[in-house]
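Just one protein chain is left out here, and the rest sit where they should.
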Amino acid sequence: MTIFASDNVTAACPEVIQAINNANNGNVDSYGDDQWTNNLERKFSELFEKKVKVFTAITGTAANSLALSAITPNYGNIYCHKISHINVDECGAPEFFTGGAKLITIDGFNGKFSAEDLRKNIRGEGVVHNTQPSTVSITQSCETGVVYKIDEIEKITEIAKKNNMKVHMDGARFSNAVVSLKKTPAEITWKSGIDVLTFGGTKNGCLDAEAIIFFKSEDIKNFKYLQKRSGQLLSKMRFLSAQLDAYISNNLWYKNAKNSNKMAKILSTKLSRLNSIEITYPTESNEVFVKIPKSIQGHLTKKGYYAVPDETFDGSVRFVSAWNTTEKDIDKLVKTIREKL
Amino acid sequence: MTIFASDNVTAACPEVIQAINNANNGNVDSYGDDQWTNNLERKFSELFEKKVKVFTAITGTAANSLALSAITPNYGNIYCHKISHINVDECGAPEFFTGGAKLITIDGFNGKFSAEDLRKNIRGEGVVHNTQPSTVSITQSCETGVVYKIDEIEKITEIAKKNNMKVHMDGARFSNAVVSLKKTPAEITWKSGIDVLTFGGTKNGCLDAEAIIFFKSEDIKNFKYLQKRSGQLLSKMRFLSAQLDAYISNNLWYKNAKNSNKMAKILSTKLSRLNSIEITYPTESNEVFVKIPKSIQGHLTKKGYYAVPDETFDGSVRFVSAWNTTEKDIDKLVKTIREKL
Amino acid sequence: MTIFASDNVTAACPEVIQAINNANNGNVDSYGDDQWTNNLERKFSELFEKKVKVFTAITGTAANSLALSAITPNYGNIYCHKISHINVDECGAPEFFTGGAKLITIDGFNGKFSAEDLRKNIRGEGVVHNTQPSTVSITQSCETGVVYKIDEIEKITEIAKKNNMKVHMDGARFSNAVVSLKKTPAEITWKSGIDVLTFGGTKNGCLDAEAIIFFKSEDIKNFKYLQKRSGQLLSKMRFLSAQLDAYISNNLWYKNAKNSNKMAKILSTKLSRLNSIEITYPTESNEVFVKIPKSIQGHLTKKGYYAVPDETFDGSVRFVSAWNTTEKDIDKLVKTIREKL
Partner (left out) sequence: MTIFASDNVTAACPEVIQAINNANNGNVDSYGDDQWTNNLERKFSELFEKKVKVFTAITGTAANSLALSAITPNYGNIYCHKISHINVDECGAPEFFTGGAKLITIDGFNGKFSAEDLRKNIRGEGVVHNTQPSTVSITQSCETGVVYKIDEIEKITEIAKKNNMKVHMDGARFSNAVVSLKKTPAEITWKSGIDVLTFGGTKNGCLDAEAIIFFKSEDIKNFKYLQKRSGQLLSKMRFLSAQLDAYISNNLWYKNAKNSNKMAKILSTKLSRLNSIEITYPTESNEVFVKIPKSIQGHLTKKGYYAVPDETFDGSVRFVSAWNTTEKDIDKLVKTIREKL
């Protein structure tokens, strides 16, 4: 019972697995010359109310690293939060894909950093001895489940632009942020100054599908070669594109995230009422972080939950809801905790 | 109608797509801690009659490049055929993954090179100015559809060992070679001196699944980090492992390749009987290369076939059969050609 | 008048320039097959009371980065101080040479970090998502001019060994540390657990000469190829080796550093007596950091000194003494400051 351990323990949602099955029909041109891939650009452009360019990757690590490599020279700085996925959980993929760019880590409240936090960390522009300010990367929703507000993003991208930097958004849980903010995808991204987004599908109902969305065509350059030479260009591309096609059709991405967020909220509320349990960060998307007594951790583990405190999150245990989480799942978890209170 | 353009234009075979559907069931631990992934090592070890270590990748390009990066230092030479996939069709991925190793290309008859061809190209060992002999890579079956015989492999790996080099086999069409040679997977690989194999699934009935098989545990070192930081470690790994699980169960890989090879043979025989058509290489697996008059090329194109002569193959047009090719497909192709003879 | 701006503004000392002239005599085998290069290993082994292996580089940046690349995999962590030269002043050379290793920066008092600071930052061993603890790098004397004590080094290397990490010492100002500590080179390095040292010559009397000293032969592996392919193997190697030969003959390195340290001490003492001047860090080698009023900064600049406050050093102005600094130079500087007090 790995439920709540992460949103990537889930199966694919029915619409996506159906899309895979539908795509598995007859011979189709390879390497993206198929109807599903050909539709992506139009469909994502509609979703983002702007002509965008779309590339795909199989993993979030690849999507982030490819996106960063498109906008960061090998002597560049990528400013990111100290606990960001690109810094902590990708085994150096950003460094690998960029040819050795430097991640400058910023500490910031609740997993987010502010424009001011960023500003204080920028230095060395034009100094030959220093790696050069090049890129800012923020995670939306971020690793603590907290969400950047529109004005926070705008202030960050403003500082970035002033320093001639590009801004990347790691949107592994972008859908959850959109639901949380009650804003459009456009408002949260290019209208707030984001240059490139990795729009996650895997954690929110896909099997393995991530989109890299460029909002400015000049940032793309020869991106297709970077994608190919990193082994991310699928021959049977239809099976990746069909997932994304289903994912952004009929608001599926939104509906899935809506359920995740709602369940996280319910879980958070119920946990907050328990003695000895402390909610670590505001529950703004689909992640609930709690400090719980060791005895309960042990009990949860015994009952099959993943309840290991994580130093990165100040010793909290993390519960992640997903597109398929139900209130029954929550009640069961809460009940299990109660057993040891 | 992209049939015959490549074996990657095909859908997944029924058993594999069924495996995907079966795996899409409930929550499962991510990053490979699932039943399908856990079974791979045992199942591949049975298939290869030896305890092997198995890693996965989504594309052949990634599988080859990861395998090469495990056994080649950044100042190393990788000896390969001039028309090998790693040299011609991976946009420099081997160079990227190895941190800049050099592909030393060898010309050789019919797409294969001999031990003697290899021997003549080895030089510079211990000389600081020269990139160092490190790795040999052969493709089996090779890019022309021709297959290395056991004794040819043995002679090549003997030269390699004498020069302290590791040997990689690009087995994107390994199954077709096994069928062709009427030898066991073990005989064609580690028993002949191969150190690491990339065993292709995608072209032979999978959606997107490649296995990297290490025959010697000492070559693995910290491979898992290389895999992760190249963005090839899937969170929902079950969907990749389930494909491979189905693929090597019940001899599926063999049955699929058997049909491909048989259909290629039939096609080759029929084409060889036509005037003005010349078979370029012996048809030993599932690829048929032919020189055909321009007028026929044009006609085929008009009728929806891919019939573009390829310089890499001496100006030949390539027809590739697959697990799903039927005699009817062949008859239709031959008939279309006849219309213009 | 760039005096005090750094120790790299100085000319070469007489013995070194004489060695260059002496070496400039007739034809000599290239790439290190010359008498000066051949002597280095023996002479450095004597100096370090241990059989060592010596390689050379032209710049400190190259020496550090090459050394790190020998002991750090591309998915590795290099733990270093936040203000260390490798992190701040080498434009990402360590990342470039290692193929993308990650510098994990540690904050620590007065430019040094403690074993405990280090310990708290180590995490992720064996976790595939995390870059792996691999290397510790300390600067001796460090960027603030403060010197690691023997027991501090021992504690750091002990933590490193416990975590299977190698330890590098950036000794751009190693000579100054030796003088300061009144310990032997052996005691400060391999006897305290250091695995590889970059021993600086350039800042202490050479034109451009750095030595990379391996204390354990197993760390060398194929280092010569790394050196060559980074463009650091000189054809006319004699001109580099002759510098180092002179440098470690007749205690020249020690005598030069002794003067530097002595002058720094005098300068520090004199400055400490002045009102409105605050010494930022203890003056333990040849660097004096001071906080001085803006008006004096301006005055110094007008008079030709480099007196720009540096954020990295908490807004201090840095004065560096060298092998050629005299008391007269100091008096002149102090007098200039006094003019504005």
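Labels A, B and C are assigned to the chains in the order they are written; within every chain, residues are numbered from 1.
In this section, contacts are C-beta pairs under 8 Å (C-beta built on N, C-alpha and C of every residue); 3 or more make two chains touch, one makes a residue touch a chain.
This one's a predicted model, so the numbers in the text were calculated from it and none came from an experiment.
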One chain isn't displayed here. Which of the visible ones does it touch?
A, B, C
Thinking of the whole complex, not just what is shown, which of B:H129, B:K221, B:K302 or B:K335 touches the missing chain?
B:H129
Of C:D117, C:E187 or C:D208, the residue in touch with the unshown chain:
C:D208
Of C:R123, C:K149 or C:K228, which residue touches the hidden chain?
C:K228
Touch criterion as defined above, residue of B:P14, B:G100, B:P293 or B:P309 at the omitted chain
B:G100
Considering the whole complex rather than only what is displayed, give the residues of chain C touching the chain that is not shown.
1-3, 5-6, 8-12, 17, 20-21, 23-30, 57-63, 65-66, 90-93, 96-97, 202-203, 207-208, 225, 228-236, 239-240, 324
Identify the residues of chain B touching the omitted chain, counting contacts across the whole complex.
74-75, 88-92, 95-96, 98-103, 105, 123, 128-131, 311
Chain A residues that touch the omitted chain in the full complex
31, 73-75, 99-100, 128-129, 131-132, 222, 224-229, 233
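Following the convention adopted for this analysis, only the chains that are shown with their structure count from here on.
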Between chain B and chain C, how many steps is the shortest route if every step has to go to a touching chain?
1
Cα centre of chain A to Cα centre of chain B, whole Å, reads 34
Considering chain A alone, which of its residues make contact with at least two other chains?
90-92, 96
